[in-house]
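Some chains omitted; the rest stay in position.
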Amino acid sequence: MSQKTTTQGEIAPRRKLNFNNLLSLSLVAVLLLMFILLSIATTTFATPGNISNLARQGAMIAILAVGETFVIITAGIDLSVGAIVGFTTVIVSLLIEGGVPVPIAITITLLVGVAIGAFHGFGIVRMGLPPFIITLATLTALQGVGLLITNGSTINITNDDFTGFSRGEFLGIPNLFWIVIVVAVPAVIYLHFSKYGRYLYAVGSNPEAARLSGVNVRGVIYTAYILSALCAAVVGVMLASRTGTGNATQANGWELQAIASSVIGGTSLFGAVGTVWGPLLGAFILATIRNGANLLNVNSFWQYIITGGLIIIIVYFDQLRRRKR
Amino acid sequence: MNALNVAEAAGGIAPSSVPILELRKLDKRFTGTHALKSVDLSFRRGEIHAIVGENGAGKSTLIKLLTGVHPRTSGELVWLGATVPLSTPHEAIALGINAVHQEVVLCPHLTVAANMFLGDEEVRYGLLKNRQMVADAQKVLDELGFNLPAGVLLSDLTIGQQQLIATARAATRGTKFLIFDEPTAYLTRQEAAQLFALIRRLKAEGVTIVYISHRMEEVFELADRVSVLRDGQLVGTRDIDATDENELIAMMINRSIEQVYHKDTIPLGATLIEAKNLSGEGFEDISLSVRAGEIVGLYGLIGAGRSEFVTSLFGRHPIKSGEVVWEGRPVRIRNERDAINLGIALAPESRRDQGLCLNLGVGHNINLPVYDRLTKGVTISARMEKEHADRQIQDLRIKTQSRNALALSLSGGNQQKIVIGKWLNHGAKLFIFDEPTVGVDVGTKAEIYRLFSALLAKGAGIILISSYLPEVYELADQFHVFRAGRQVATHGFKAVSHEQILSEAIGV
Amino acid sequence: AEVTIPIIVKDTTSFYWQIVLAGARAAGKDLNVNVPELGAQSEADINGQITILENAVAGKPAAIVISPTQRAALGKPIDEAAKSVKIIGIDSAADSKAFTSFLTTDNVQGGRIAADGLAAAIAEKYGKPEGEVALITHLPGVGSLDERAKGFKEELAAKYPGIKLVADKVSDGTANGGLNITTDLLTAFPNLRGIFASNLIQAQGAGQAVAENKAQDKVKLVGFDSDDKLVKFLGDGVIAALVVQDPYRMGYDGVKTALAASKGEKVAPFVDTGANLITTANMKEPRSQELLNPKVK
């Protein structure tokens, strides 16, 4: 994507890492504040059961948001992640109900995710389509394919081991949250400590300059979209386990939640700015808003308003800090 | 917009001593940088006033304060005796202050005419008079002697041509005070000559000109007075007749340099690369070779096809026919990585579009080509990453707060140093520098030329592209003149006169 | 098949509507009628359904079977359509007098049945129909669901003063939404004794949450509609009762009635297809089995 001449007014030099730390610190502060307020306001928030619930509820969007972040750092966008989640719930439940052993079913499902991501890479790199368009097209088409496969109905998964996984925990931590860790650790290494991460930022900042510096720009773009779709497929497996159903439309609209989490977590939609922990925090902030509102028995419609308002406030202060730094 | 505005006083006026614009204790701080420190300066009506200074001295910042682009931190601006706020570009334009900025600031998606009339469109009954505007713009361009079409999209022009459009635009808006920030950086001699003619004409019409340049001969050719900035402070103002190049350089960098163009005698080694009859998009039938220890210059007008040639050689664009021989072996360079792996480095001409990731850190930019070598196992060695970046920053004296500062916060010349710096420790054998000293101050230029010598001494070869003839002339062991995508002449070190080379390049 | 009778449902992606379509398909086969299966993909997509109806009318079919997604909104378009083609309504009502025949569940009544079922389940466990309960609705603005909520609340207020509705939640139209809401409800209201999830998908989510939190002994869950998953929950005691309609019959009889009407035969103007409460206790009865296991394929 072209790097826009943004009117970046007066950006004084500053340490990037420091800044990232600062930003994530302030998000941690927001999250902590919410935790403290909710612990005071309700007797139920700070209970192990609820914290487990929260960990489970935020887990899926968190993983989607991490994948989305890779793409956004390259100055792209992946609108299809919600549709991929829905589609892969169909695939994995079809396979499992078809008698395929669970590990193989999961592997195949993840490969389907990889294939979708590779298709996005192809569309962008080879066909020259804007990311918004190619992923909007797959959003639409995948829904159709998923509905067609199931003839519009929902597949119920009868394998209790598979559905039990999402309910289970290990060392007191819900299994779904373990998946977040399993995704986040390599993601941090990839993005923040490997050369490939540096290339991702470079492509997001100026693909031509990256290319002339020997970066395999096409490869980087393929990688970003494959990782995003792979994360979505992982979430598809998690969701199939959690709801016990395969249904192509059940994650409709999650792409916006993932993008919102990522942006709340400090990712810039212009590319070249973002972290792994940002979107994780963003996703759990959104989950906490919903959980807290439920516990406080706030009218569910207020949750929309609060979420919208908080998105504005958090991103606003983030921008302020950025400009000040 | 009317065509060239005629000065109020008929027949032109001599530079008067009446100040048109006075700067009083003008001060600008960016968070972390004190870019201008309490500058007092006054510009006289109808003079050409040059401003010189090192990269990062604050020249562009000064211009941005005068044109309302940035708000000033403190200080006063007095326009024709009255204090003015001058806080928006709109206000500056209304007063008659216009600028041609260091980087072209126009809309690539609009036509040349639309750009020239932007903000000042001709309308009838609220509807745009498009055809009229194209005709009028064309008239202005023709009158200025710029041989450019008004009806095409701006993005169809080269950077130099775009810069001329920006100039035409600024010159024709009822301008009383016109600022040029390194206008010739992307212009050929021929285009520069057109520009100078325009500047003299404007001066004759009573327009005050502020002229920023790193090229001393331009300053002496044009200016009435010259002011020197150093580290955000005004060092002094001189009448042009009362000073010389050495004094100015000493004022700028607080020391003197004997000689800008530095060339050691280095014995030539084996042939590194040989291009045989290469053709591709924008160039045809080019043959040349580079030996270890040799600088091969490519001179020509903008659009002559030199950049197209070298970027193709670097694998960015396909080569249609011909052969490349690298260290005696025929090779096929299919992409940039092939070139880099062979040992070729390219510092491209446009730092903004090709050279830099502007919103990434200086260190990140410097290290980009070498992350492979900074990687230990899976992860990058943080220590090596730091050391490598810091070494380049020190060696090239890149003026930056730290290696983590974003590239876009650096001054133009310092950005250019990053583009060069990222290849210096790469260990390449053939360095291609495409307009390496555009916007670079004299002191740094001298450093860069010394660097060339150091590279050559280590056995490297250099292809040097420049539209600035003296650079090629003084440095290249051999150089090729390009015209319209073809190689029209080849000469040895200082073998022929400037005039002959120019006429070869222009084709008269 | 010469004759074409399209059937328009609310949301083709829901299993409930798949049963309706299966019934219609079977009728098409039996009666040699071509039955296009149409519908939007969300029960909130009112405009989508109007568009589909308009397009169906343009195809000049013999008659149209439709389940109006929203009572008021579909009134006028159905009046309009009825000018050129016979309209048979199923499942939910619309503000139109133009229906030639109408086969429906009384959704307000369905809500009442759910309230009674929930009260009974609570009474069985706690001795008295008393305590805190919650309601979960699939999406805002869906006519039939609003009617169920209405019936449910009215019945509680009228007959069970000891039962208090402490939370009235609207989900996001997905099972996962219902799941999250239910887990939070279980946390927020430790004394919660009952939940009514007023359609198939929300019942799936709520059932999953109750199972996840092993809350079935404390909290009685009543769902609406059925599929394999809910039947399994019912068998396992995770769900206390299901209010089950007869979607298969709506589809089958809808097409059958439409064909008759298109031939000018006289048809009954109104048929209540009924809503039945099926509990763990009566689920094995033959009629229950018939309702729980419609011949979809």
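Here are some notes:
First chain written, first letter: the chains are A, B and C, and each begins at residue 1.
The criterion applied here is as follows: a residue touches a chain if its C-beta (ideal position, glycine included) is under 8 Å from a C-beta of that chain, and two chains touch if they have at least 3 such contacts.
This structure is a prediction, so every number in the text was calculated from the model and none was measured.
Counting every protein chain in the structure file, not just the single copies shown, gives the formula A x2, B x1, C x1.
As a working rule, only the chains that are shown with their structure count from here on.
Chains that count as touching both subunit B and subunit C, per the definition above, are A.
Across the assembly, the mean Cα position most removed from that of subunit C is the one of B.
Subunit C has its Cα centroid 72 Å from the Cα centroid of subunit B. Centre-to-centre separation between subunit A and subunit B, using Cα means, comes to 43 Å. With centres taken as mean Cα positions, subunit C sits 34 Å from subunit A. Subunit A meets subunit B in the complex at residues 3, 8-18, 189, 193-195, 198-199, 201-202, 205-206, 208-216, 270, 272-273, 324-325. On the side of subunit B, the complex with subunit A involves touching residues 30-33, 70, 311, 314, 316, 336-337, 340, 346, 348, 353-361, 364-365, 367-369, 371-372, 374-375, 378-380, 400-402, 404-406, 408-409, 422.
The residues of subunit C lying in touch with subunit A in their complex are 12-15, 17-18, 41-42, 140, 166-167, 169-176, 179-181, 183-185, 187-188, 190, 201, 204-205, 208, 211-213, 227-229, 232, 296.
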